[in-house]
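Shown here is a partial selection of chains from the complex, left in place.
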Amino acid sequence: MGDATQASPLQDERVKKISPFRKALIRPELGGIVGTIAVFTFFLLFAFDSGMFSSQGIMNWSVVSAQFMVIAVGACLLMIAGEFDLSVGSMIGFAGMLVAIFGVTMGWPMWAAILVTFAICVTIGALNGWIVVRTGLPSFIVTLAFLFILRGLTIFLPQTIERKTIIGGIRDAAEGDWLGALFGGKILGGLFRWLADAGLIGVFDRGARAGEPVVDGIPMLIVWALALVVFGHVLLTRTKFGNWIFASGGDPEAARNSGVPVAKVKILMFMFTAFCATVFAICQVMEFGSAGADRGLLKEFEAIIAVVIGGALLTGGYGSVIGAALGALIFGVVQQGLFFANVESSLFRVFLGVILLGAVILNTNIRRIITGER
Amino acid sequence: DGEKYVLVSHAPDSDSWWNTIKNAIALAGEQMGVEVEYRNPPTGDIADMARIIEQAAASGPNGIITTLADYDVLQQPIKDAVASGVDVIIMNTGTGEQARELGALMYIGQPEYDAGLAAGQRAKDDGIGSFLCVNHAIQQPTLAQRCQGFADGLGIELGSSMLDSGIDPAEIKNRVMAYLSANPDTQAILTLGPISADPTLLALEENGMAGDIYFGTFDLGDEIVKGIKSGVIKWGIDQQPFLQGYLPVVFMTNYHRYGVLPGNNVNAGPGFVTAENLDLIEEFAGEYR
Amino acid sequence: MGSHTAPIIQMSRIEKHFGSVIALAGVSVDIFPGECHCLLGDNGAGKSTFIKTMSGVHKPTGGEILFEGKAMNFTCPRDAISAGIATVHQHLAMIPLMSVSRNFFMGNEPQKKFGIFKFFDHGFANKVTMDEMRRMGINLRSADQAVGTLSGGERQTVAISRAVHFGAKVLILDEPTSALGVRQTANVLATIDKVRKQGVAVVFITHNVRHAMAVGDRFTVLNRGQTLGTAMRGEITPEELQDLMAGGQELVALEESLGGTV
């Protein structure tokens, strides 16, 4: 209508100029990126010669970070969809115990045990979601109930069936199983052998394995973590469903009125979170060979912490999977770094708390700049 | 017949060491024809445990078998229970002297500090001068006492050699590796039970120190037994939890039925399990051993 | 216009109770394609509740809804949207933290194919959003801007142009002009006029008699959960309409003191 519409959409006198560089910086992941740089700088300066950055040391914190990443991806998407899940930790214990019961006590082939476990756990995730969506209760409460219920079952089942709360022998049962290898093995063993022969990474010089490379492959856990991060990131930012996730978390009422199937989105995200927890659990039992009733305690908090450090909003509708992955990396590096740096270990929790606080304050300020809140 | 006993422990829900005790009291209950219940504070909070003892006393059993994880906290409820006519046997943690002060019938168990001390002395004889204690439940005083005893047995300061490892196996494993790579001259490792021993075994295997470093542990389990057999673990301290669960039930039943009771306290441990004396142990590790 | 074609929506004897509150006590209205049907009435008369039963947000407690002659039973807004009923609610349907273009296409995301995968087409979405907003007289700084940073009227405009863009058979607007400036209001009224001419049925709720008279073909007045009847354009003067909207209560005293300016 008229020439008014031509009024310079590109040049607006009401907007201060921002350099493209600064604009490129302003993204939800920024907090995570800054944090990662800070953390690495810190440990490179203060713990460089502690073995933290030897090939073995790198593998050490990578594995811990990968663990956090696996559950953080699920927690991140769920949090963006506006809910969270306190039953992740209990789900980890429960899933591990199911695999052990099916695969060891009941003697099923490992692939069957794993598949049935996935089916059961994802169904429980769906149940969680269904209750939340159906009753409109806060997910805090519903999943808190499941935290207790699943942990109770994880203690009760093996106790009744096997008369103990640790079931071992899973590694033997999984020997040669095709699906088990997807969770428990290592890849690229040959590459590391070659690197060791070429003198690029160290070899053991004492003990039973003298002569072997100190790092003999990349654990499947790390592969899973990277795969889940890529999947989550593409889903969230590049698909229609990703837009629905943001919408469901941002304002469920508005999203529903606009035709987004909010209930379906939320239930699917609960299922995905349960899936990630199960991946975590199965990688763990495959590596350690046993399932215990105390596995996964407090993991729900660690997942939430990683996600929040990574810049997501606890109230939903805002966040990024890459950020969550960086949050997990920061969390893992800090945790292991403190041990490499020989910090009094009972102070570990104090540091954890302080870093968490610092990271979220940094993030909030970054988000405020993005949305121009102030 | 049909006497009712309650066993109260201080362990959190998922502590697998207590399985043996649960199995032992089930067996003893069956053999003696009595009913034995197991109770514990879900998070291991000793103040909650005191409430459970009070509750157990109020439910009017014939006897209570309890640990004495914190003398200060538990003395009053135990005294009250004794005063209201319930017989009490102290098991696992505590000392015979404390048991007597509270008016309990007897004490069956292994004083934690003494066990640690004995282990420390043994290690000192083997020429150890520095160690790492992997504590998976740092907030539980009884476990820290084991580390303290070990340090005292070696005659060194505990200092920062006690590692707060948490209970996640991957984290325990990687923290142990991180500690060892930051302190490569550590001579010995002490773990406090299967929860910390199993991942530590993997850690040592992965960083190549398995068999090289002096490794001792408390309590037994599948993996620990394998470790002792293969020589990675020098010794395991067996405090024979089976006896700690089984004997109080048997003693108490016989006391109630025939008025007989041993004149002394029973020290169920410490017994050192080494590669030489593993046979039955292997079969029943984690279940009755 | 209207009565010689078949109605696209027939609502008969609609009742809606919220707990102990009777919001609608049997309201019947027909909507015809190509007409602008104005819904008028006092605050709390039940207008929003009425159109929410039409757009699948509320399930009526009683009564019957026929859509294109068939009984319809929407269980959620998505059903209504795919049947061709687009609604701009009084309390907006925008997500403050999401960008304008993500909001614009919410529920109707454009997709681009990459082999077997389908991805959200951000480039297209941004372009369309900027264009549509400019057409309504709002120059966005960027389609990536979060909706939360827009003024109330700007948000309202996004909601309206979204509903119009995804051209439906029935367009429901609940007080769309209440927060709008003069220019934006003119644009909205012009838009209503345009889509009506394309054969879309428009349901238009307003408190402003002049806005209603400008575009309305038929006028239904609600009062305390009941309808006071429907009038055709030309059958009723603005003054009569105004009187009806006020629920037939005495306005003389006020009108005198303010000179008929309301």
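Per-chain residue numbering starts at 1, and chain names A, B and C are given in the order in which the chains are listed.
The rule we apply is simple: a residue touches a chain if its C-beta (ideal position, glycine included) is under 8 Å from a C-beta of that chain, and two chains touch if they have at least 3 such contacts.
For clarity, every value in this text was computed on a predicted model and none was experimentally measured.
Undergrad: Summarise the composition of the whole complex in this file as a formula built from the shown labels.
TA: A x2, B x1, C x2
Going forward, only the chains that are shown with their structure count from here on.
Undergrad: Taking all protein C-alpha atoms shown, work out their mean, then name the chain whose own C-alpha mean is nearest to it.
TA: Centre-most chain by C-alpha means: A.
Undergrad: So what's the Cα centroid distance for subunit A and subunit C, whole Å?
TA: The mean C-alpha positions of subunit A and subunit C differ by 44 Å.
Undergrad: Measuring centre to centre with CA averages, how many angstrom lie between subunit A and subunit B?
TA: 35
Undergrad: Rounded to a whole Å, what is the gap between the Cα centroids of subunit B and subunit C?
TA: From the centre of subunit B to the centre of subunit C is 72 Å.
Undergrad: Could you check subunit A for residues that touch two or more other chains and list them?
TA: In subunit A, no residue touches at least two other chains, as defined above.
Undergrad: Subunit B touches which residues of subunit A in the complex?
TA: For subunit A paired with subunit B, touching residues are 47, 50-52, 54, 56-57, 60-61, 63-64, 67, 93, 151, 154-155, 159, 163-166, 168-169, 204-210, 212, 214, 284, 287-290, 292-297, 299, 335-336, 339-342, 344-346, 348-349.
Undergrad: Once bound in the complex, which stretches of subunit C touch subunit A?
TA: 55, 57, 76-78, 81-82, 87, 89, 92-98, 102, 105-109, 111, 118-120, 130, 134-135, 137, 139-141, 146, 148-149, 187
Undergrad: Where on subunit B does subunit A make contact in their complex?
TA: Residue list for subunit B touching subunit A: 12-16, 19-20, 22-23, 26, 138, 160, 162-165, 167-171, 174-175, 177-179, 181-184, 194-195, 198-199, 202, 205, 207-212, 221-223, 286-287.
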